[in-house]
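Missing here is one protein chain; the remaining ones are kept as they sit in the complex.
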Amino acid sequence: MARNARPALRRQLYSAAVRLLVWLSASVCCCLLAVLIGYICWRGLPGLSWELLTSEESLLQGTAGLLPSLLNTLCVVAVSLAAALPLGVGAAIYLTEYARSRRLTAAVEFASEVLSGIPSILYALVGVIVFCSALGLQKTLLAGSLTLAIMTLPTILRTTQESLRTVPRSYREGALSLGSGRWRMIATVVLPSCVDGIVTGCILAAGRVVGESAVLMYTAGLSTAMQDFSTIQGIMRASGSTLAVALYVYAKERADFAAAFAAATVLLALSALINLAARLAGRRLGRRQRRKKHPAALTRRQGGPHG
Amino acid sequence: MQRAKIKPAELAMRLLLLVCALTAIAFVLLITAYLIAAGLPAIREVGLASFLLGRTWDSTNASNPQFGILPLVLTSVYGAAGAIVLGVPVGFFTALFLAKAAPRPLAAAIRPVVGLLAGIPSVVYGLVGMCVLVPALRSWLDLPAGDGLLASIIVLAVMILPSVISLSEAALASVPREYEEASLALGATEAETWLRVSAPAAKSGIAAAVVLGVGRAVGESMAILMVAGNVPNMPGLLRSVRFLTTGIAIEMNYAAPGSLQRKALFSIGLVLFLFILLINILLHLAVRRGREA
Partner (left out) sequence: MAERTILAARDLDFYYGEVQALRHISINIPAARVTAFIGPSGCGKSTFLRTINRMNDLIPAARAAGSLTFRGQEIYAPDVDVTDLRRRVGMVFQKPNPFPMSVYDNVAYGPRTHGIRDRRRLDLIVEESLRAAAIWDEVKDRLKKSAMSLSGGQQQRLCIARALAVEPEVLLMDEATSALDTISAARIEDLTLELRERFTIVMVTHNMQQAARISDKTAFFLAGELIEFGNTERIFSMPRDKRTEDYITGRFG
């Protein structure tokens, strides 16, 4: 027995060490988040006020104001979603409901994978060449938003596709058997049952847009002054920094850390909110996916496959 | 029975949706074409060898500008490697924690942490790195400046954590329970089972997680722009360095349109794009192998 004792001890030590590493790593992650949030709030909250959020920067009084950046962020999220949503949802519908060619589907899915892997700095370059110069949009929120639309397209495409796949085949068959055309079937039966997936996609895309800075720095401009959103022309020509870009400008170019951390706190709150929203919307989707994988006993066929 | 009417609405929708599907492909082609078109001129002007292997990047030198991106390439490679070395073990063990070790309620409570870490914008990571990490490194290591490769590696390691964790966790969770039970039934401890049975069974998923992490690390720009120091030195752990991404970012707003400097930035973009494409193909292969296994 004594001979076996040592390996057993070694194995116990090994197991204990692995367990320690596992728990340690998990606590490192939690601490990281806690420290990040804690530190940002500690430095950011004191500077955060209603006034800061609802006013623009005043050089005369030497006060910062985040309102222009907030509005710019909102504008960029809205415009880029407006562009990416129809494209992404449309592509997903085509792939799941119409496409017969496996190769086309595989090609589109690969393209979407490639798009989601391209770093933002490259989107920035492409945005600069295509939207700012070639299409003559200059450095505007519009050019930035359109660039981001390409960047967020894969997110919307993927979540919509996943969600479309959970719509039961029987809904489609029911609609078709009543003489419904394919598009009518999609519009009336399929799409309404996967709204949650599309919403999840939009929320995730909005999250990326809110956090994005590299693309917008070079395509949308750095100004922190108020833009004119009252007219269409104003919106078309508006050029300025979103919250994330403003953070960079304050921290790196002006060394105004109070404003930077205030912006960081707002950004953090926004991304936490978006995270929560995506989680809530995604939960319903997840439930349906599970149900599809494990159909309830009632729906199981009694006599095996159809005759 | 009615003759088939050509239903214009149905046909139009079908075509419209097809166009939507094709845009993804069109965008990839467009991006590729523009990056190649914009990236080649400077390479041609500088010469491929001296562009890729040149050890000096001095684009603003009025009399004798130098466009060698070797320091940038090496920095990106070292930076990604360092982030992987630092981030993957922590990520992998955290994934083990979530998938296997933690009691269910605890895992469910900690999972959102990963989502939140993933949702934090890169400028925020950069800001904290700049205000906390860089001063800390300076005082601990007694350096003249704390920003440089080491600080960048630490920031990148944190930033790749969420994707490494969630992909590895998914891979570990899909290992059939029977494998683990068989191992436990042979008298292996749980920890031995995780590392000797579960992890090997999930290896293609974990490989995909690592590759994705490399992609994230190579592609990140804003966060490291704020902590890397941005001097195009040959990489050294404590030196101020410039990555491929930050190489573009730092000069983009200042380079005059049409200048060789600006063209060279697009050439860096092309090199970066090729890197990412390579990583993507690896990722694609890893995922496909995982699906087949």
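As written, the chains take the letters A and B, and residue 1 is the first residue of each chain.
By our rule, a contact is a pair of C-beta atoms (placed from the backbone, for glycine too) under 8 Å apart; a residue touches a chain by one contact, two chains touch by 3 or more.
Note that the coordinates shown come from a computational prediction; the quantities given were computed from them, not determined experimentally.
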item	value
Candidate in contact with the missing chain, chosen from A:165, A:184 or A:252	A:184
Hidden partner chain, residues of chain A it touches	100, 168, 170-181, 184, 188-189, 192-193, 298-299, 301-307
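Note that only the chains that are shown with their structure count from here on.
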item	value
Between chain B and chain A, distance of the C-alpha-averaged centres to the nearest whole Å	17
Sites on chain B touched by chain A in the complex	7, 9-10, 13-14, 16-25, 27-28, 30-31, 34-35, 38, 89-94, 96-98, 101-102, 110, 112-117, 119-128, 130-132, 158, 161, 165, 189-192, 194-195, 215, 218-222, 225-226, 245, 248-249, 252-253, 265-266, 269, 272-273, 276-277, 279-280, 283-284
Chain B partner contacts - residues on chain A that touch it in the complex	11-12, 14-16, 18-19, 21-26, 28-30, 32-33, 36, 39-40, 43, 86-91, 93-95, 97-99, 104, 107-108, 110-115, 117-122, 124-126, 128-130, 150, 153-154, 157, 181-183, 207, 210-214, 217-218, 222, 244-245, 247-248, 251-252, 257, 260-261, 264, 267-268, 271-272, 274-275, 279
